[in-house]
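Of the protein chains in this complex, all but one are displayed in their positions.
Chains here go by letter, A, B, C, D and E, matching the order in which they are written, and residues are numbered from 1 within each.
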Amino acid sequence: MELPVLTVKGLIILAIFGITLLIATYSTYAERKVAAFLQDRLGPNRAGPWGLLQPIADAGKMFFKEDFIPSQASKWLFILGPCLAMLTALMSSAVIPFGDSVRFIWDKVNYEVAIQGIEINIGVLYIFGVVSLGVYGVMVGGWASNNKFSLLGAIRAASQNISYEIALGLSLITILMMTGSLSLRAIIDEQATFFEWNIFTQPLGFVIFLTCSFAECNRTPFDLPECETELVGGYHTEYSSMKLGFYLFSEYINMFVSSAFISCLYFGGFHYPFINEVNQALENSLGAVAGHNVATLIGVVVMFSKIFFFIFFFMWVRWTLPRFRYDQLMNLGWKTFIPLSILNVVLTGAGLLYNFKYATWLIAIVMIVMAVVSTARAPKPNIVPQRT
Amino acid sequence: MISEELDIAPKNVPGNDLPARNDNGPVQYVNELTTLNLGPTHPATHGIFQNILQMDGEKIVSSEQTIGYIHRAFEKIAERRPFYQITTLTDRMNYCSSPINNMGWHMTVEKLLGIDVPKRAQYIRVILMELARISDHLICNGILGVDAGAFTGFLYIYQERENIYDIYEEVCGARLTTNMGRIGGMERDLSPTAIRKIKELLVRFPKVLTEFENLFNRNRIFMDRVVNVGGISAERALSYGFTGPNLRAAGVDYDVRVMNPYSSYQDFEFDIPVGQSGDTYDRFMVRNGEMWQSLRIIEQALNNLPEGPYYADAPQYYLPPKQEVYKNMEALIYHFKIVMGEIDAPVGEVYHAVEGGNGELGFYLISDGGRTPYRLHFRRPCFIYYQAYPEMCKGLTLSDAIVIMSSMNVIAGELDA
Amino acid sequence: MTANDELRLSIDYQAMTEFISFFKTLTPTGYLFLILTIITLFSAIGVVTARNPIYSVLALIATFFCLSGHYILLNAQFLAAVNIIVYAGAIMVLFLFTIMFLNLRQDDEESKTNLTKMASVVVGGMLMVMLITIFRAKSAQVPTYSATAFNPKTGLVENLGNLLYNDYILPFELASVLFLVAMVGAVMLGKREAGDRHF
Amino acid sequence: MATDIKIVEGPASYEGPGFQATSFDKLIGLARANSLWPLPFATSCCGIEFMSTMASHYDLARFGSERPSFSPRQADMLLVAGTIAKKMGPIVKQVYLQMAEPRWVIAIGACASSGGIFDTYSVLQGIDRIIPVDVYVPGCPPRPEQILDGVMQVQELAKNESLRRRNTEEYTKLLNSYSIE
Amino acid sequence: MSATVSHNLKAMQLTNRSVQVSNKEMTMAEKMYLPAIIGGLAITIRHFFRKKPTIQYPEVKKYLGPIYRGHHILKRDEQGRERCTACGLCAVACPAEAISMVAAERQKGEEKLYREEKYAAVYEINMLRCIFCGLCEEACPKQAVYLRHDQMVPIFTERQDVIYGKDKLVEKMDDRYIRVANSEVKATPTEPSLTRAAT
């Protein structure tokens, strides 16, 4: 690689890293604001205008809070836990394509650099691998605390993550089958036209994937590892100061990465309807280089708005639904999602054989019909004795 | 917190000779069972009580309860206070529904003294008691949602509790510990503002409650959490002395308001919601149903609110108006006597029960004719039915134990007295 | 200074220059390889020597990581990813899970007797000798890197898939049947009788 | 929002063209003040009023302290709300000891502050007998407004406190008077 | 001995008013989670855009109602004389025993200060003991002690400050307390509308 490419690449990587951190930081703020607004409250509004400095205040406080290591804890692992959580969380955004590419001319040579940390042809697997490592932070931290609640949280996290990884992977395989590539960029390019977005070809896969990513991020309704009302703080019960901050932070980074991943896999990444026309028009009016860059910028904005929507969706769900119980969670994962996603794989395969992309709608339609019929046939529930 | 570190809570009297920081609570396995200390400062023990759970993985094998963490000696204080001051104690017993306790106490004393309360006061009492029941059930069901992981529904209905507080404020001048009503009637009439606010509530609350029910009632995640969790048969429930919504959830339609109507409850038309098997879902649904019924009662009482005085014609027991105290020597004497507690209480013993937020709230009062009760015993429904908790959560998981606890609506103030 | 000494010095010097020049010949990849190897060896030794099983498992995970690094260096990206996903991400999590649950944290295992120690030394030593002999004997046959014959797509998914499903379809399917059998067996073993204690 | 709310002012600083210098202590104090995570130690009636404070109408979140940390390690202020019986006393102390510095204590309501109406053999006559209390909130129970006042008072304390308060001699002396090492 | 109640529980229908309210059978649609989840999301998102009931407390203060039981005040009469005659009824009526007072005889020349012949030389309320039940206000025959509806007791940082003496309790002449229960009641600064019978 030549120097200019390396420089631009470096800049892009720095930008992605910075943006990841920034978004994670402000996700904490957004979480509090969204929660407040969903709950008819106002949320933080004293620290800075509209409370915008709230995350900074939190960080400032946490940095200077007493760093506490329980005397019975195993010290190194206790420190290693949050480090691992943060590390794995930060690693995963490396392969996500946030936009098309930047073109520039240097020394009269045309260059084109993709807006992506690293382009590897197994991007999906990379993310998968890193995500599967994410549980170590929680496990090690929870175990090292030497607290029963932490241990329970760690154990729950471990089993939950392993279980849901399977369904996650299986629902992803359908997309890989349709694309024939493990590269995220290829998957995105496959979805260039609006009705080929995978959400339209893989509705069931999307629902399973979404649910599983909730579970992988330990978000309600799957927040069993840290559920406050049962396990006090779960795996991070004994953590204080910035170590706790790392754990909380890594959760938000994971959420960001999951949202980005979902947007890439099912919502066409940086694509939007009529993208080709727009690109063409821009290149015609502004020239190949500038026009392309502007088009890329629009794509990046689109990508981020998709990501923000999913981050919002994560929060929206969190503040709406109750959480599962441990055994129900396992049943859902093993007895519902895995068979369903296998069925999904089979149907997709059959669809591919006959060149019919929308085969999985079959399951969805059957389910909807069944639901409607059963609701219609069910006796009217005699629940609420209405006031006269 | 880190409650496990309190496995063996320091037992000595608080003072300066406490053991120093005690961080060693290594995970101990006895026969592969884990001892998990739930409480006394666990976030899900509303108020303070401790459950030492023997866990096999996530399953509860057995549990042992410790209570008394906020024992405040109500019964002993009651022996030192004149009758009218005991109202302030009853406030703090089931603090989620203080007016019911207040009124129950007033009715007990009225029974002892033989005062007939005018119809208007009775209706006002009914309205306030039903408001209190609503606010009590709101807390219980909302918290059940919180403990199941859904915080938001709780905050939606909590706003209505805030509105009920507004009504209390208009009636008695306080929010939670109301000290509402007096022996012989009410301390003041319902003000027009109060009536307006109640009417507003009657319009607004059904919408909010419907919304809350839509959030929870038929949501499978919630139903899975609560259906067939912590069930208790009607037989066991009766043997354990269950009353109130928890007993009705088990299918027994015992309601003091219907069986022994007090304060004109016989005038109102309402149903008794019952459940099937006494599980958490039944308790939840029965409480929801009772809120609807309470609304019905309030509506009826408000529409048929009779005219007339709001206090009994019993000058020796009921404080005269302040103007009278100035002008009238007799009134002044009564005023002093009442405030000093020197009312001529007859010798006797009374048991009076009202349907509290949690069940039959009984007052067993023995008077020896003095200025204070000779003995006053509160039959606190919480205290009696909470002992069934180990039986109810045996064999279930930690998560179940927590929703069962919140669905039982154990209120520490009432539990420990 | 005797001649002997001088000789020894010169040898030392020679060895050192050789050593340094060896480093000079290394490409960045070579350095990466060296570093990875050293970490691999150390963490592998850590697996065996750590007294706390948790540390042992963590060291094993580090070893897997380094191995995946090696795979990447060999252009076998798919294998690297799968190694991490399957071994580090799932199997080791289960190991850790079990250890945590059994709480083997205290050094309460009875110390090994001298006999076992000796036996392990003997067995380990024999294994090492065997491996060394094999490498020495077959060293001629190890294919060496040749720029012309190198296909940059060798380790990639497509080729792997082609190999597995064309050339090695039978062993592949047999292996999957084996796994299925193992899984059924595990389920049978793990299935609890009625009235047995729960997880 | 239609109403003008008071946004926290920046710390006193020396401003010049292009730079703003302020004491680091002040800055961290400000951060702490706006991120006070409460540990609600709610035992009885006052706990219900604390719920009101957290709920929509009063919304403690506006001050950045809506995240209740039920683990004492993570909490910044201990809100003792409700009667503390003598049986409970050692546990309150234990929780206080488990909290990480800096920590503040608010005694909410008459019972926690002084025993209130319960002058009985079983009730601790004020938690300041076992742990140092920073703010007392009167009322039985206090209104949410008063609890908010208490929280704001702790914010003031946090703002004006030196970063190294826990290393000072006075603080050690205070803790020693409660026989806390 | 068995602990069961012997009588038949099917006969435990005690009244004819019971209504079965819980239905635990789920329809297929309910079993699929999604309808209820979507319904729940719809409810919460509707609240997202709703007007918030939050009171911005330090800036906006809620009107607490005309009879709210807040800060204590010792009223003066229209000529500015203290109304309290130190009869002690309030102290007797106080369930928390928070009020203490020392009575004194009014001296010649103090008629401008005290309305009655006896007055409270010391009148102290322990604000941390007080439970704001309003019984003192009700007990006072001279309408001297009131609980203000427009002001609450401030918070304390020192335990020494909590006992309020007359300096803090007695009404300031430039800040007379008026309680208006509702618009029909005539109230003057000196005769706040009465505790009872006013509404």
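Operating definition for what follows: contacts are C-beta pairs under 8 Å (C-beta built on N, C-alpha and C of every residue); 3 or more make two chains touch, one makes a residue touch a chain.
In this section, contacts and distances are computed from a predicted model.
S.K.: What protein name does the UniProt record of the undisplayed chain give, "Cation:proton antiporter", "Acyl-CoA dehydrogenase family protein", "4Fe-4S ferredoxin-type domain-containing protein" or "NADH-quinone oxidoreductase subunit C"?
M.R.: "NADH-quinone oxidoreductase subunit C"
S.K.: From the listed residues B:I115, B:A150, B:L190 or B:V252, report the one that touches the chain absent from this view.
M.R.: Of these options, the touching residue for the absent chain is B:V252.
S.K.: Just to verify: which one of B:L36, B:I52 or B:A73 makes contact with the chain not shown?
M.R.: Residue touching the absent chain, from the options given: B:A73.
S.K.: Under the stated touch rule, tell me which residues of chain D contact the chain that is not displayed.
M.R.: Its contact residues with the unshown chain are 86-87, 114-115, 119-123, 125, 129.
S.K.: Touching the absent chain: which residues on chain B qualify?
M.R.: Its contact residues with the unshown chain are 11-13, 67-68, 71, 73, 75-77, 79-80, 111-112, 236, 238-242, 252, 254, 259-260, 348-351, 353, 360, 362, 364, 366, 374-375, 377, 379, 383-388, 416-417.
The rule is short, and it goes like this: only the chains that are shown with their structure count from here on.
S.K.: State which chain is most central when centres are taken as means of Cα atoms.
M.R.: D
S.K.: Whole-Å distance, chain A centre to chain B centre, using C-alpha means?
M.R.: Centre separation, chain A to chain B: 45 Å.
S.K.: Where in chain B do residues touch at least two different other chains?
M.R.: Within chain B, residues 1-2, 27, 42-43, 58, 88-89, 91, 152, 155-156, 159, 162, 177, 215, 218-219, 221, 271, 273, 285, 288-289 contact more than one other chain.
S.K.: Note the residues in chain E that touch 2 or more other chains, in rising order.
M.R.: Touching at least two other chains: 19-22, 32, 37, 40, 43-44, 47, 52-54, 56, 64, 95, 131-133.
S.K.: Note which residues of chain B are touching chain D in the complex, please.
M.R.: 1-2, 5-6, 9-14, 16-18, 20-22, 40-43, 46-48, 68-73, 76-77, 88-89, 91-92, 95-96, 139, 155, 158-159, 161-162, 165, 175-177, 412-413, 416
S.K.: Which residues, counting only chain D, touch chain E once they are in their complex?
M.R.: Against chain E, the touching part of chain D is residues 1, 3-6, 56-59, 62, 110, 113-117, 119, 126, 128, 133-140, 142-146, 148-150, 152-153.
S.K.: Which residues, counting only chain A, touch chain B once they are in their complex?
M.R.: 35, 38-41, 70-72, 146-149, 151-152, 220-221, 223, 227-232, 237-238, 319-328, 381, 383-388
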